[in-house]
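Complex shown without one protein chain; remaining protein chains in place.
As written, the chain order gives the labels A and B, with residue 1 at the start of each chain.
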Amino acid sequence: MTIRTEPFVVNIGPQHPSTHGVFRMRCVLDGETVVDADMVVGYLHRSLEKLAEERTYTQNIPFTDRMDYLSAMSGNLGYVMAVEKLAGIRVPERAQYLRVIMAELQRIANHSMAIGTFINDCGAWQTPLMWMFAEREKILDLFEMTCGARLTCNYMRIGGVAFDIPDEFIPAINSFLADFPRKIDEYEKMLLENEILIARAKGNGVITKEMAINASITGPMLRSTGVPYDIRKVDPYAVYDRFDFAIPVGENGDSYDRFLVRLAELRESHKILVQAVRDLPGGPYKVDVPLAIRPPVGEAYARVESPKGELGFYLVSDGGAAPYRFHVRSPSLINLSLLREMIVGHSVADAIVAFGSIDIVLGEVDR
Amino acid sequence: MTLELTGEQVAGRIAQIVPGARVEAVGLSCYVHPDDLVAVATAARDDPELRFQMLTNLTAVDYLTHFEVIYHCVSLAKNHLGLFKVRVYDRDNAVVPSVTSVWWGAHLQEREVYDLMGIRFEGHPDLRRLFLWEGFAGHPLRKDFLGISGATRHAGLPHFPKQEQGYGVLNGPRWSAEPQPLPPDPFAPGAPF
Partner (left out) sequence: MIGLSEWYDLRDLGNPVHALLQWIDGWGDGSTFHWVAYIVSGLIGAAAIGLFLGVIMLFLIWLERRAVARIQIRRGPNRLGPYGLLQPLADALKLMQKEAIAPRLGDRVVYTLAPLVIFIPTLLVFAVLPFGNKMQVANINVAVLYIVAVGSATPLVVFMAGWSSSNKYALLGSMRAVAMAISYEIPMVLALLAMVLWTGHMDLNGIVHWQQEHHVWLLFLQPLALLIYFISASAELNRTPTDIAEAESEIVAGYHIEYSGMKFGLFYAVEMANALAVSALIATLFLGGWWLYGLDRWVPGYLIFLAKTLLVYNLLILTRGTLPRLRIDQLLAFAWKYLLPLALVNIVVVALEVLLWQQNGLAQEVFFPVCVVVNVALSVALIVGYSRAFDRRKIMAPRRARLVQDPLAYMPQ
(Lines give C-alpha, C1' and ligand atoms only; values in the text may rest on other atoms or scores of the structure.)
Protein backbone atom coordinates (compact mmCIF):
# COMPACT_ATOMS: atom_id res chain seq x y z
CA MET A 1 0.00 0.00 0.00
CA THR A 2 1.43 3.36 -0.91
CA ILE A 3 1.16 6.09 1.66
CA ARG A 4 -0.30 9.23 0.18
CA THR A 5 1.52 12.36 1.10
CA GLU A 6 0.54 15.83 0.18
CA PRO A 7 2.60 18.98 0.23
CA PHE A 8 1.64 21.72 2.65
CA VAL A 9 2.10 25.45 2.60
CA VAL A 10 4.12 27.16 5.29
CA ASN A 11 4.60 30.87 5.74
CA ILE A 12 8.06 31.87 6.77
CA GLY A 13 7.48 35.36 8.03
CA PRO A 14 6.47 38.13 8.13
CA GLN A 15 7.13 37.85 11.85
CA HIS A 16 10.15 35.65 12.14
CA PRO A 17 13.46 35.98 13.90
CA SER A 18 15.39 35.26 10.77
CA THR A 19 13.79 37.12 7.96
CA HIS A 20 15.74 40.29 8.67
CA GLY A 21 12.64 42.35 8.81
CA VAL A 22 9.11 41.93 7.57
CA PHE A 23 9.55 39.55 4.70
CA ARG A 24 7.26 36.70 3.85
CA MET A 25 8.12 33.55 1.97
CA ARG A 26 5.32 31.20 1.12
CA CYS A 27 6.94 27.81 0.82
CA VAL A 28 5.24 24.69 -0.38
CA LEU A 29 6.90 21.92 1.55
CA ASP A 30 6.96 18.22 0.85
CA GLY A 31 8.21 16.89 4.17
CA GLU A 32 11.34 18.92 4.68
CA THR A 33 12.00 19.77 1.05
CA VAL A 34 10.88 23.02 -0.43
CA VAL A 35 8.97 22.36 -3.60
CA ASP A 36 8.03 25.92 -4.43
CA ALA A 37 8.78 29.28 -2.87
CA ASP A 38 7.12 32.60 -3.45
CA MET A 39 8.15 35.82 -1.80
CA VAL A 40 5.73 38.48 -0.66
CA VAL A 41 7.21 41.89 0.05
CA GLY A 42 5.69 45.27 0.59
CA TYR A 43 5.17 45.18 4.33
CA LEU A 44 7.55 48.10 4.68
CA HIS A 45 6.53 50.01 1.56
CA ARG A 46 6.54 53.66 2.50
CA SER A 47 6.25 55.06 -1.04
CA LEU A 48 9.48 56.98 -0.59
CA GLU A 49 9.81 57.43 -4.33
CA LYS A 50 6.51 59.26 -4.48
CA LEU A 51 7.16 61.28 -1.35
CA ALA A 52 10.46 62.44 -2.75
CA GLU A 53 8.69 64.16 -5.59
CA GLU A 54 7.21 66.58 -3.08
CA ARG A 55 10.43 67.57 -1.36
CA THR A 56 13.50 69.46 -2.37
CA TYR A 57 16.68 67.64 -3.24
CA THR A 58 18.24 68.34 0.14
CA GLN A 59 15.10 67.30 1.97
CA ASN A 60 15.30 63.92 0.30
CA ILE A 61 18.64 63.03 1.84
CA PRO A 62 17.09 61.67 5.07
CA PHE A 63 14.95 59.34 2.94
CA THR A 64 18.08 57.71 1.67
CA ASP A 65 19.14 57.04 5.27
CA ARG A 66 16.00 55.15 5.96
CA MET A 67 15.92 52.94 2.93
CA ASP A 68 18.93 50.84 3.72
CA TYR A 69 19.00 51.73 7.35
CA LEU A 70 22.01 49.57 8.07
CA SER A 71 24.27 51.40 5.64
CA ALA A 72 22.96 54.93 5.69
CA MET A 73 26.19 56.56 4.56
CA SER A 74 26.22 54.65 1.29
CA GLY A 75 22.66 55.63 0.56
CA ASN A 76 23.43 59.26 1.24
CA LEU A 77 26.52 59.08 -0.91
CA GLY A 78 24.78 57.62 -3.93
CA TYR A 79 22.01 60.15 -3.86
CA VAL A 80 24.17 63.24 -3.51
CA MET A 81 26.41 61.92 -6.27
CA ALA A 82 23.40 61.67 -8.55
CA VAL A 83 22.32 65.21 -7.75
CA GLU A 84 25.84 66.48 -8.29
CA LYS A 85 25.92 64.72 -11.62
CA LEU A 86 22.64 66.37 -12.58
CA ALA A 87 23.70 69.82 -11.45
CA GLY A 88 27.33 69.59 -12.48
CA ILE A 89 28.76 70.33 -9.03
CA ARG A 90 32.38 69.52 -8.20
CA VAL A 91 33.06 68.40 -4.67
CA PRO A 92 36.23 69.56 -2.85
CA GLU A 93 39.01 67.09 -1.99
CA ARG A 94 38.52 67.02 1.72
CA ALA A 95 34.87 66.21 1.30
CA GLN A 96 35.71 63.35 -1.06
CA TYR A 97 38.12 61.87 1.44
CA LEU A 98 35.63 62.24 4.26
CA ARG A 99 33.00 60.56 2.12
CA VAL A 100 35.32 57.63 1.51
CA ILE A 101 36.16 57.34 5.19
CA MET A 102 32.51 57.30 6.19
CA ALA A 103 31.54 54.90 3.44
CA GLU A 104 34.23 52.43 4.39
CA LEU A 105 33.41 52.65 8.08
CA GLN A 106 29.83 51.96 7.14
CA ARG A 107 30.93 48.97 5.12
CA ILE A 108 32.73 47.52 8.11
CA ALA A 109 29.71 48.10 10.33
CA ASN A 110 27.35 46.55 7.82
CA HIS A 111 29.49 43.51 7.15
CA SER A 112 29.91 42.91 10.88
CA MET A 113 26.17 42.80 11.18
CA ALA A 114 25.72 40.76 8.01
CA ILE A 115 28.21 38.09 9.03
CA GLY A 116 26.88 38.04 12.57
CA THR A 117 23.28 37.60 11.56
CA PHE A 118 24.22 35.03 8.95
CA ILE A 119 25.86 32.88 11.60
CA ASN A 120 22.93 33.55 13.86
CA ASP A 121 20.71 32.07 11.18
CA CYS A 122 23.02 29.09 11.10
CA GLY A 123 22.17 28.64 14.73
CA ALA A 124 24.99 30.00 16.81
CA TRP A 125 22.88 31.81 19.41
CA GLN A 126 24.34 35.27 18.83
CA THR A 127 27.87 34.61 20.01
CA PRO A 128 29.70 35.78 16.85
CA LEU A 129 27.09 38.51 16.46
CA MET A 130 27.88 39.95 19.85
CA TRP A 131 31.60 39.76 19.24
CA MET A 132 31.25 41.68 15.99
CA PHE A 133 28.86 44.15 17.50
CA ALA A 134 31.62 45.30 19.81
CA GLU A 135 33.45 46.66 16.76
CA ARG A 136 30.27 48.03 15.31
CA GLU A 137 29.65 49.97 18.50
CA LYS A 138 32.96 51.75 18.09
CA ILE A 139 32.08 52.72 14.54
CA LEU A 140 28.67 53.95 15.57
CA ASP A 141 30.36 56.03 18.25
CA LEU A 142 32.52 57.57 15.54
CA PHE A 143 29.42 58.39 13.53
CA GLU A 144 27.75 59.92 16.54
CA MET A 145 30.82 62.02 17.16
CA THR A 146 30.65 63.43 13.66
CA CYS A 147 27.05 63.84 12.72
CA GLY A 148 25.09 63.19 15.86
CA ALA A 149 23.28 60.03 14.83
CA ARG A 150 24.31 56.43 15.01
CA LEU A 151 22.11 54.82 12.43
CA THR A 152 20.37 57.34 10.19
CA CYS A 153 23.29 59.66 9.71
CA ASN A 154 22.11 62.19 7.12
CA TYR A 155 25.74 63.20 6.75
CA MET A 156 26.35 63.81 3.07
CA ARG A 157 25.15 67.00 1.48
CA ILE A 158 24.95 68.10 -2.12
CA GLY A 159 28.40 69.48 -2.72
CA GLY A 160 30.19 67.93 0.25
CA VAL A 161 29.47 66.70 3.72
CA ALA A 162 27.35 68.24 6.44
CA PHE A 163 29.91 68.76 9.17
CA ASP A 164 33.64 68.67 9.41
CA ILE A 165 35.12 66.01 11.66
CA PRO A 166 35.68 67.10 15.25
CA ASP A 167 39.10 67.09 16.87
CA GLU A 168 38.63 63.83 18.71
CA PHE A 169 37.75 61.95 15.53
CA ILE A 170 41.25 61.30 14.21
CA PRO A 171 42.67 59.86 17.44
CA ALA A 172 39.55 57.76 17.91
CA ILE A 173 39.63 56.32 14.41
CA ASN A 174 43.35 55.71 14.63
CA SER A 175 42.94 53.71 17.79
CA PHE A 176 40.09 51.76 16.19
CA LEU A 177 42.15 51.03 13.09
CA ALA A 178 45.16 49.97 15.12
CA ASP A 179 43.11 47.39 16.97
CA PHE A 180 40.93 46.14 14.13
CA PRO A 181 43.25 43.68 12.31
CA ARG A 182 43.69 41.75 15.51
CA LYS A 183 39.94 41.51 15.88
CA ILE A 184 39.55 40.26 12.31
CA ASP A 185 42.14 37.61 13.07
CA GLU A 186 40.10 36.61 16.09
CA TYR A 187 36.95 36.30 14.01
CA GLU A 188 38.76 34.27 11.40
CA LYS A 189 40.15 31.96 14.02
CA MET A 190 36.72 31.46 15.49
CA LEU A 191 34.76 31.12 12.28
CA LEU A 192 36.86 29.97 9.35
CA GLU A 193 37.55 26.47 10.55
CA ASN A 194 34.29 25.93 12.35
CA GLU A 195 33.22 22.61 10.96
CA ILE A 196 29.57 23.04 11.68
CA LEU A 197 29.52 26.35 9.84
CA ILE A 198 31.23 24.77 6.88
CA ALA A 199 28.79 21.88 6.97
CA ARG A 200 25.82 24.25 7.01
CA ALA A 201 27.01 26.84 4.53
CA LYS A 202 28.96 24.94 1.89
CA GLY A 203 26.95 23.98 -1.12
CA ASN A 204 24.01 25.97 0.15
CA GLY A 205 22.21 28.37 -2.16
CA VAL A 206 24.56 27.91 -5.09
CA ILE A 207 24.40 30.30 -8.00
CA THR A 208 26.60 30.24 -11.06
CA LYS A 209 28.33 33.16 -12.75
CA GLU A 210 26.02 33.17 -15.72
CA MET A 211 22.92 32.99 -13.59
CA ALA A 212 24.14 35.82 -11.42
CA ILE A 213 25.04 38.16 -14.26
CA ASN A 214 21.81 37.45 -16.07
CA ALA A 215 19.80 38.10 -12.92
CA SER A 216 21.48 41.47 -12.27
CA ILE A 217 23.02 40.33 -9.01
CA THR A 218 25.69 42.67 -7.69
CA GLY A 219 27.75 43.06 -4.60
CA PRO A 220 29.26 40.30 -2.46
CA MET A 221 26.72 37.88 -3.90
CA LEU A 222 28.11 38.39 -7.41
CA ARG A 223 31.70 38.37 -6.23
CA SER A 224 31.17 35.08 -4.48
CA THR A 225 30.49 33.43 -7.84
CA GLY A 226 33.86 34.49 -9.18
CA VAL A 227 33.05 37.72 -11.01
CA PRO A 228 35.32 40.49 -9.66
CA TYR A 229 32.86 43.30 -10.31
CA ASP A 230 33.21 46.07 -7.77
CA ILE A 231 32.12 49.57 -8.70
CA ARG A 232 34.88 51.05 -6.60
CA LYS A 233 37.37 49.53 -9.02
CA VAL A 234 35.64 49.47 -12.39
CA ASP A 235 33.89 52.82 -12.11
CA PRO A 236 35.71 54.68 -9.35
CA TYR A 237 33.92 57.56 -7.67
CA ALA A 238 35.03 59.86 -4.84
CA VAL A 239 38.83 59.33 -4.94
CA TYR A 240 38.66 55.52 -4.73
CA ASP A 241 41.10 55.35 -7.61
CA ARG A 242 43.85 56.73 -5.37
CA PHE A 243 43.77 53.85 -2.90
CA ASP A 244 45.44 50.51 -3.12
CA PHE A 245 43.05 47.70 -2.26
CA ALA A 246 42.00 44.36 -3.69
CA ILE A 247 38.65 42.76 -4.34
CA PRO A 248 37.88 39.47 -2.60
CA VAL A 249 36.35 36.96 -4.93
CA GLY A 250 34.84 33.58 -4.19
CA GLU A 251 34.60 30.49 -6.32
CA ASN A 252 31.47 28.45 -5.92
CA GLY A 253 28.75 30.97 -5.34
CA ASP A 254 27.46 29.31 -2.19
CA SER A 255 26.72 30.79 1.21
CA TYR A 256 30.14 29.94 2.51
CA ASP A 257 31.78 31.95 -0.24
CA ARG A 258 29.53 34.91 0.42
CA PHE A 259 30.54 34.73 4.03
CA LEU A 260 34.22 34.53 3.05
CA VAL A 261 33.94 37.50 0.70
CA ARG A 262 32.35 39.64 3.38
CA LEU A 263 34.96 38.61 5.90
CA ALA A 264 37.78 39.52 3.51
CA GLU A 265 36.15 42.82 2.64
CA LEU A 266 36.58 43.83 6.26
CA ARG A 267 40.31 43.72 5.77
CA GLU A 268 40.20 45.63 2.50
CA SER A 269 38.09 48.36 4.04
CA HIS A 270 40.60 48.61 6.81
CA LYS A 271 43.35 49.12 4.24
CA ILE A 272 41.43 51.87 2.50
CA LEU A 273 40.68 53.57 5.79
CA VAL A 274 44.31 53.61 6.85
CA GLN A 275 45.29 55.24 3.58
CA ALA A 276 42.43 57.72 3.61
CA VAL A 277 43.03 58.89 7.16
CA ARG A 278 46.70 59.26 6.44
CA ASP A 279 46.16 61.31 3.28
CA LEU A 280 43.24 63.44 4.48
CA PRO A 281 43.84 66.91 3.05
CA GLY A 282 42.73 70.21 4.46
CA GLY A 283 40.41 72.60 2.78
CA PRO A 284 36.70 73.20 2.58
CA TYR A 285 34.38 70.34 3.33
CA LYS A 286 31.44 71.65 1.29
CA VAL A 287 30.76 73.94 -1.61
CA ASP A 288 28.12 76.56 -1.33
CA VAL A 289 24.95 75.14 -2.80
CA PRO A 290 21.56 76.87 -2.56
CA LEU A 291 19.12 75.45 -0.08
CA ALA A 292 16.59 74.51 -2.75
CA ILE A 293 18.87 73.68 -5.62
CA ARG A 294 17.26 73.64 -9.06
CA PRO A 295 19.33 71.45 -11.36
CA PRO A 296 18.87 71.92 -15.09
CA VAL A 297 16.40 69.73 -16.96
CA GLY A 298 17.82 66.29 -17.56
CA GLU A 299 18.42 62.92 -16.00
CA ALA A 300 21.30 61.23 -14.22
CA TYR A 301 22.09 57.77 -12.96
CA ALA A 302 24.79 57.45 -10.33
CA ARG A 303 25.81 54.25 -8.62
CA VAL A 304 27.90 53.38 -5.59
CA GLU A 305 29.11 50.10 -4.21
CA SER A 306 27.02 49.83 -1.09
CA PRO A 307 27.83 46.91 1.20
CA LYS A 308 24.86 45.03 -0.26
CA GLY A 309 25.52 45.60 -3.95
CA GLU A 310 25.19 48.27 -6.55
CA LEU A 311 23.03 51.05 -5.18
CA GLY A 312 21.93 53.31 -7.98
CA PHE A 313 19.91 56.50 -8.00
CA TYR A 314 18.09 57.57 -11.13
CA LEU A 315 16.98 61.18 -10.97
CA VAL A 316 14.99 63.11 -13.53
CA SER A 317 14.87 66.84 -13.13
CA ASP A 318 12.38 69.22 -14.67
CA GLY A 319 14.11 72.38 -13.53
CA GLY A 320 12.11 72.64 -10.31
CA ALA A 321 13.19 72.40 -6.72
CA ALA A 322 11.86 68.86 -6.33
CA PRO A 323 12.90 65.88 -8.44
CA TYR A 324 10.47 64.88 -11.13
CA ARG A 325 11.33 61.22 -10.71
CA PHE A 326 13.39 59.66 -7.94
CA HIS A 327 14.12 55.97 -8.41
CA VAL A 328 16.38 53.81 -6.31
CA ARG A 329 18.00 50.80 -7.88
CA SER A 330 17.87 48.76 -4.73
CA PRO A 331 20.43 45.95 -4.48
CA SER A 332 18.45 44.05 -1.86
CA LEU A 333 15.38 43.71 -4.06
CA ILE A 334 17.33 42.71 -7.13
CA ASN A 335 19.51 40.25 -5.26
CA LEU A 336 16.28 38.49 -4.36
CA SER A 337 15.72 37.66 -8.03
CA LEU A 338 17.43 34.33 -7.59
CA LEU A 339 15.82 33.39 -4.29
CA ARG A 340 13.57 30.76 -5.80
CA GLU A 341 16.39 29.10 -7.68
CA MET A 342 18.52 28.99 -4.55
CA ILE A 343 15.86 27.48 -2.33
CA VAL A 344 13.76 25.06 -4.34
CA GLY A 345 14.83 21.50 -3.88
CA HIS A 346 16.54 21.99 -0.54
CA SER A 347 15.30 21.79 3.00
CA VAL A 348 13.78 24.53 5.09
CA ALA A 349 16.88 24.89 7.20
CA ASP A 350 18.93 25.47 4.07
CA ALA A 351 16.40 27.99 2.85
CA ILE A 352 16.86 30.08 5.95
CA VAL A 353 20.64 29.96 5.73
CA ALA A 354 20.63 30.83 2.02
CA PHE A 355 18.24 33.68 2.59
CA GLY A 356 20.39 34.99 5.40
CA SER A 357 23.46 34.94 3.22
CA ILE A 358 21.95 37.28 0.64
CA ASP A 359 21.98 40.04 3.28
CA ILE A 360 18.91 42.10 2.51
CA VAL A 361 17.42 44.98 4.34
CA LEU A 362 13.68 45.30 4.02
CA GLY A 363 13.74 49.06 4.05
CA GLU A 364 15.59 48.94 0.77
CA VAL A 365 13.54 46.15 -0.74
CA ASP A 366 10.26 47.89 -0.12
CA ARG A 367 11.32 51.53 -0.09
CA MET B 1 36.02 54.26 -15.56
CA THR B 2 32.82 52.91 -16.99
CA LEU B 3 32.24 54.59 -20.28
CA GLU B 4 28.71 55.90 -20.74
CA LEU B 5 27.99 55.16 -24.35
CA THR B 6 26.23 57.91 -26.25
CA GLY B 7 22.96 57.27 -27.95
CA GLU B 8 24.54 57.49 -31.39
CA GLN B 9 27.07 54.79 -30.61
CA VAL B 10 24.46 52.39 -29.30
CA ALA B 11 21.89 53.15 -31.97
CA GLY B 12 24.48 52.87 -34.69
CA ARG B 13 25.62 49.47 -33.53
CA ILE B 14 22.04 48.27 -33.09
CA ALA B 15 21.24 49.35 -36.61
CA GLN B 16 24.13 47.19 -37.79
CA ILE B 17 23.24 44.04 -35.89
CA VAL B 18 19.44 44.19 -35.99
CA PRO B 19 18.49 45.42 -39.42
CA GLY B 20 15.06 46.92 -39.47
CA ALA B 21 14.98 47.88 -35.81
CA ARG B 22 13.44 51.24 -35.19
CA VAL B 23 15.93 53.03 -32.95
CA GLU B 24 16.51 56.71 -32.40
CA ALA B 25 19.35 58.32 -30.48
CA VAL B 26 18.74 61.31 -28.21
CA GLY B 27 21.63 62.37 -26.03
CA LEU B 28 22.82 59.45 -23.93
CA SER B 29 19.77 57.32 -24.57
CA CYS B 30 18.67 55.14 -27.40
CA TYR B 31 14.91 55.02 -27.95
CA VAL B 32 13.66 51.66 -29.17
CA HIS B 33 10.26 50.93 -30.63
CA PRO B 34 8.39 48.59 -28.25
CA ASP B 35 7.83 45.91 -30.85
CA ASP B 36 11.55 45.63 -31.55
CA LEU B 37 12.57 45.68 -27.90
CA VAL B 38 13.14 41.98 -27.33
CA ALA B 39 15.10 41.53 -30.56
CA VAL B 40 17.26 44.56 -29.82
CA ALA B 41 17.85 43.46 -26.24
CA THR B 42 18.84 39.95 -27.25
CA ALA B 43 21.16 41.25 -29.90
CA ALA B 44 22.72 43.77 -27.57
CA ARG B 45 23.30 41.10 -24.97
CA ASP B 46 24.99 38.71 -27.37
CA ASP B 47 26.82 41.12 -29.63
CA PRO B 48 30.60 40.88 -29.12
CA GLU B 49 30.99 44.65 -29.29
CA LEU B 50 28.17 45.87 -27.14
CA ARG B 51 27.99 42.80 -24.85
CA PHE B 52 25.35 44.16 -22.47
CA GLN B 53 25.49 41.22 -20.09
CA MET B 54 23.67 42.76 -17.16
CA LEU B 55 20.53 44.82 -16.93
CA THR B 56 21.34 47.08 -14.03
CA ASN B 57 18.19 49.14 -13.72
CA LEU B 58 14.69 48.94 -15.10
CA THR B 59 12.34 51.74 -14.22
CA ALA B 60 9.65 53.96 -15.69
CA VAL B 61 8.89 57.66 -15.69
CA ASP B 62 5.50 59.24 -16.14
CA TYR B 63 5.78 62.19 -18.51
CA LEU B 64 2.04 62.94 -18.45
CA THR B 65 1.61 62.47 -22.18
CA HIS B 66 3.51 59.22 -22.33
CA PHE B 67 5.41 56.75 -20.20
CA GLU B 68 9.06 56.00 -20.68
CA VAL B 69 10.49 52.69 -19.58
CA ILE B 70 14.22 53.01 -18.88
CA TYR B 71 16.72 50.18 -19.23
CA HIS B 72 20.26 50.73 -17.97
CA CYS B 73 22.48 47.98 -19.34
CA VAL B 74 26.03 47.31 -18.33
CA SER B 75 28.76 45.32 -19.99
CA LEU B 76 31.13 43.79 -17.46
CA ALA B 77 33.68 42.67 -20.00
CA LYS B 78 33.87 45.93 -21.96
CA ASN B 79 33.14 48.15 -18.96
CA HIS B 80 30.58 50.39 -20.58
CA LEU B 81 27.04 51.39 -19.85
CA GLY B 82 24.18 51.96 -22.23
CA LEU B 83 20.68 53.34 -21.85
CA PHE B 84 17.61 52.13 -23.71
CA LYS B 85 14.27 53.81 -23.51
CA VAL B 86 10.85 52.74 -24.70
CA ARG B 87 7.98 55.15 -25.04
CA VAL B 88 4.40 54.17 -24.43
CA TYR B 89 1.63 56.60 -25.37
CA ASP B 90 -1.47 54.74 -24.29
CA ARG B 91 -2.12 55.58 -20.64
CA ASP B 92 -5.13 53.33 -20.15
CA ASN B 93 -3.60 50.26 -21.62
CA ALA B 94 0.16 50.63 -21.46
CA VAL B 95 1.79 47.46 -22.75
CA VAL B 96 5.49 46.83 -23.32
CA PRO B 97 7.09 43.50 -24.23
CA SER B 98 8.93 41.95 -21.32
CA VAL B 99 12.68 41.38 -21.38
CA THR B 100 12.63 38.60 -18.79
CA SER B 101 13.56 36.17 -21.51
CA VAL B 102 16.70 38.17 -22.17
CA TRP B 103 17.72 39.16 -18.63
CA TRP B 104 16.11 37.29 -15.75
CA GLY B 105 16.97 40.20 -13.46
CA ALA B 106 14.15 42.13 -15.04
CA HIS B 107 11.36 40.06 -13.57
CA LEU B 108 11.15 41.66 -10.15
CA GLN B 109 11.75 45.15 -11.50
CA GLU B 110 9.02 44.75 -14.11
CA ARG B 111 6.63 43.64 -11.40
CA GLU B 112 7.52 46.79 -9.48
CA VAL B 113 6.89 48.99 -12.52
CA TYR B 114 3.57 47.29 -13.13
CA ASP B 115 2.62 47.75 -9.50
CA LEU B 116 3.54 51.39 -9.19
CA MET B 117 3.05 52.69 -12.73
CA GLY B 118 0.53 50.37 -14.26
CA ILE B 119 2.51 49.39 -17.34
CA ARG B 120 1.81 45.79 -18.31
CA PHE B 121 4.68 43.66 -19.55
CA GLU B 122 3.66 41.16 -22.15
CA GLY B 123 5.43 37.85 -21.82
CA HIS B 124 6.27 38.23 -18.16
CA PRO B 125 5.89 34.84 -16.46
CA ASP B 126 4.15 36.09 -13.34
CA LEU B 127 2.96 39.68 -13.53
CA ARG B 128 1.48 40.55 -10.17
CA ARG B 129 1.75 43.48 -7.87
CA LEU B 130 4.90 43.49 -5.79
CA PHE B 131 4.52 46.01 -2.97
CA LEU B 132 0.81 46.70 -2.87
CA TRP B 133 -1.85 44.12 -2.36
CA GLU B 134 -3.99 42.55 -5.05
CA GLY B 135 -7.09 44.63 -5.43
CA PHE B 136 -5.43 47.94 -4.72
CA ALA B 137 -7.07 50.52 -6.92
CA GLY B 138 -4.73 52.62 -8.96
CA HIS B 139 -1.03 52.93 -9.52
CA PRO B 140 0.61 55.28 -7.03
CA LEU B 141 3.63 56.56 -8.92
CA ARG B 142 1.50 57.96 -11.70
CA LYS B 143 1.35 61.71 -11.65
CA ASP B 144 -2.42 61.78 -11.39
CA PHE B 145 -2.84 59.32 -8.56
CA LEU B 146 -5.19 60.94 -6.06
CA GLY B 147 -4.14 64.28 -7.42
CA ILE B 148 -1.02 64.41 -5.30
CA SER B 149 2.40 65.06 -6.72
CA GLY B 150 0.08 67.00 -8.92
CA ALA B 151 1.33 68.32 -12.15
CA THR B 152 -0.12 71.63 -11.07
CA ARG B 153 3.34 72.84 -10.18
CA HIS B 154 4.87 72.01 -13.52
CA ALA B 155 4.30 75.16 -15.50
CA GLY B 156 3.41 74.82 -19.12
CA LEU B 157 2.40 71.17 -18.95
CA PRO B 158 -1.19 69.92 -18.85
CA HIS B 159 -2.26 69.17 -15.34
CA PHE B 160 -4.96 67.25 -13.59
CA PRO B 161 -7.15 68.98 -10.99
CA LYS B 162 -7.15 67.69 -7.44
CA GLN B 163 -10.14 65.52 -6.66
CA GLU B 164 -12.45 67.08 -4.14
CA GLN B 165 -13.87 63.91 -2.69
CA GLY B 166 -13.25 60.24 -2.83
CA TYR B 167 -9.77 60.21 -1.31
CA GLY B 168 -10.19 56.69 -0.06
CA VAL B 169 -7.79 54.25 -1.53
CA LEU B 170 -10.31 51.71 -2.58
CA ASN B 171 -12.78 54.06 -4.18
CA GLY B 172 -10.60 56.99 -5.16
CA PRO B 173 -9.86 58.14 -8.66
CA ARG B 174 -7.98 55.71 -10.81
CA TRP B 175 -7.15 55.35 -14.45
CA SER B 176 -9.00 52.26 -15.43
CA ALA B 177 -12.72 52.63 -15.87
CA GLU B 178 -13.84 49.51 -14.05
CA PRO B 179 -12.84 48.67 -10.47
CA GLN B 180 -10.27 46.00 -9.81
CA PRO B 181 -11.68 42.71 -8.48
CA LEU B 182 -10.91 42.07 -4.84
CA PRO B 183 -9.28 38.82 -3.71
CA PRO B 184 -11.12 36.50 -1.30
CA ASP B 185 -11.09 37.68 2.29
CA PRO B 186 -8.11 36.01 3.95
CA PHE B 187 -9.77 36.10 7.39
CA ALA B 188 -13.01 34.50 6.39
CA PRO B 189 -13.59 31.02 7.87
CA GLY B 190 -12.42 28.23 5.67
CA ALA B 191 -9.58 30.35 4.34
CA PRO B 192 -6.57 28.41 3.10
CA PHE B 193 -4.16 29.75 5.74
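Just so it is clear, contacts are C-beta pairs under 8 Å (C-beta built on N, C-alpha and C of every residue); 3 or more make two chains touch, one makes a residue touch a chain.
The structure presented is a predicted model; accordingly, all values stated were derived computationally and were not measured.
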item	value
Per the touch definition above, residue among A:Glu32, A:Asp185 or A:Asp241 touching the missing chain	A:Glu32
Touching the absent chain when the full complex is considered, from A:Ala178, A:Ile196 or A:Val297	A:Ile196
Touch with the omitted chain, as defined above, among A:Asp257, A:Glu299 or A:Glu364	A:Asp257
Among A:Gly123, A:Gly283, A:Pro296 or A:Gly345, the residue in touch with the chain that has been omitted	A:Gly123
Touch residues of subunit B, complete complex, unshown partner	51, 53, 76-77, 79
Missing-partner contacts on subunit A, residue numbers	8-10, 16-18, 29, 32, 119-127, 129-131, 134, 192-200, 202, 209-210, 213, 226-230, 233-234, 246-251, 257, 260-261, 263-264, 268, 347-350, 352
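Everything below uses one rule, namely that only the chains that are shown with their structure count from here on.
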item	value
Distance between the centres, which are taken as Cα means, of subunit B and subunit A, whole angstrom	25
Subunit A-facing residues of subunit B, complex	1-2, 53-57, 59, 61-62, 70, 72, 76, 79, 83, 103-109, 112, 116, 129-133, 140-141, 145, 148-149, 153-154, 192-193
Subunit A to subunit B touching residues, read off their complex	9, 11, 41-42, 45, 47, 49-50, 53-54, 211, 213-218, 227, 229, 234-236, 301, 303, 310, 312, 314, 316, 318, 320, 322, 324-325, 327, 329, 333-334, 336-338, 366
